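For this depiction, one protein chain was excluded, whereas all remaining protein chains were kept in their positions.
Moving on to chain A:
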Amino acid sequence: MSGGPPKALQSTGPHSLRDMPHPLAGSSSEEAVGGDSTPSPDLLMTRSFGDKDLILPNGGTPADTSSPASSSSLLNRLQLDDDIDGETRDLFVTVDDPKKHVCTMETYITYRITTKSTRVEFDLPEYSVRRRYQDFDWLRNKLEESQPTHLIPPLPEKFVVKGVVDRFSEEFVETRRKALDKFLKRITDHPVLSFNEHLSVFLTAKDLNVYKKQGMALLTRVGESVKHVTGGYKLRSRPLEFAAIGEYLDTFALKLGTIDRIAQRIIKEEIEYLVELREYGPVYSTWSALEGELTEPLEGVSACIGNCSTALEELTDDMTEDFLPVLREYILYSDSMKSVLKKRDQVQAEYEAKLEAVALRKEDRPKVPADVEKCQDRMECFNADLKADMERWQNNKRQDFRQLLMGMADKNIQYYEKCLMAWESIIPLLQEKPDAKKKSQCLDEPSR
């Protein structure tokens, strides 16, 4: 998960920049980087590769060297790997501050999207807009359309069964907000998706509806071509690595589904346990009213059980709000990934079919027609993008699950620690010897 609150915008990340010689040495950037101004040949090469996929709104080149901010943003773009620590990132997005809007036709929630960036595509360093779920859905669809060779992160579930879940309850809204925040952070972490035109508009436009209506369809070259891939071709043989990914995703989704069911079952059992505890504690209280010397010990036990009940309730709430939604997100994620894999298969199938058709037409054998070459190009691009995204996805998945499961363990530890504290604190109370005064009082049972 990409780093929390937006950081300050100056030259990002001390570590990696200091290690790298700055290709566009300027006096101000020297301080940030450490003075060596020889451009590294590697950086120059990767820079040209980066150009191919980037489309910038103002049509300018990445090499705007007038300010240190833009030089560091160049470096960021040139670094293809995700910097998990966020130390060389130049785009920070947060989703927060949900607000309810009541209109005549409908009631809905909007979320504030705060963007901080040093990138040139953004006219301002900071933006704050309000968006509702519909807008996120629109963005995701646009991303799928325009970047079909990439894995687009999932959104939290769209439909909510009315009456079962209160879609304006604090817990639901907060769970959704977290998921939407995660969604945007995953996109802004992605080296290709984060530069998508639709994303920029989503983050900056005052009125998104106007933009939606204009129907600006800025697709990448690849996107455009993939859109027109016809289905109906049969795939000869899936390359091993993609077959493996497919199998992996199948088993992965299956296991996640099982874990989701287990987690739900645990929560259900815990809630039933809680119901019994809530009856159990007060019985000690009733008993204590009947007794003399045992009044305080029994009352203490009652209060203790009450505290444990509260701790248990907190545990079940946390698991419901933080654990289950993330699991479900990943199930949705793997579903959408499977459809991207299918699309890839189609692209390959089309290429293979066209190639075969050409092979049969013996006259054209020495020269491969342009459209077959285009197909091959398309397929290879797709394969490369998908491979890169899968690697990124695997890494992020590992981070996410590590955090999720550690979080689950943590919550359970905290629950037991709260209970432990409650029980340890009443031991002295239970061991207390009644003083002489108390003793003479309790020789008579309290009168009924």
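By definition in this document, contacts are C-beta pairs under 8 Å (C-beta built on N, C-alpha and C of every residue); 3 or more make two chains touch, one makes a residue touch a chain; residues count from 1.
To be clear about the criterion, contacts and distances are computed from a predicted model.
Colleague: Refer to UniProt and select, among "SUMO-activating enzyme subunit", "Sorting nexin-4 isoform X2", "Calcium and integrin binding 1 (calmyrin)" or "NUBP1 factor", the name of the complex member that is left out.
Modeller: UniProt lists the chain left out of the view as "Sorting nexin-4 isoform X2".
Colleague: Have a look at A:137, A:157, A:170 or A:272 and name the one touching the chain we're not showing.
Modeller: A:272
Colleague: Write down which of A:205, A:259 or A:303 is the residue touching the left-out chain.
Modeller: Answering carefully, the residue with contact to the hidden chain is A:259.
Colleague: For chain A, which residues touch the unseen chain?
Modeller: 248, 251-252, 255, 258-259, 262, 265-266, 269-270, 272-273, 275-277, 279-280, 283-284, 286-287, 290, 293-294, 297-298, 301, 304, 398, 401-402, 405-406, 409-410, 412-413, 415-417, 419-420, 423-424, 426-427, 430-431, 442-445, 447-448
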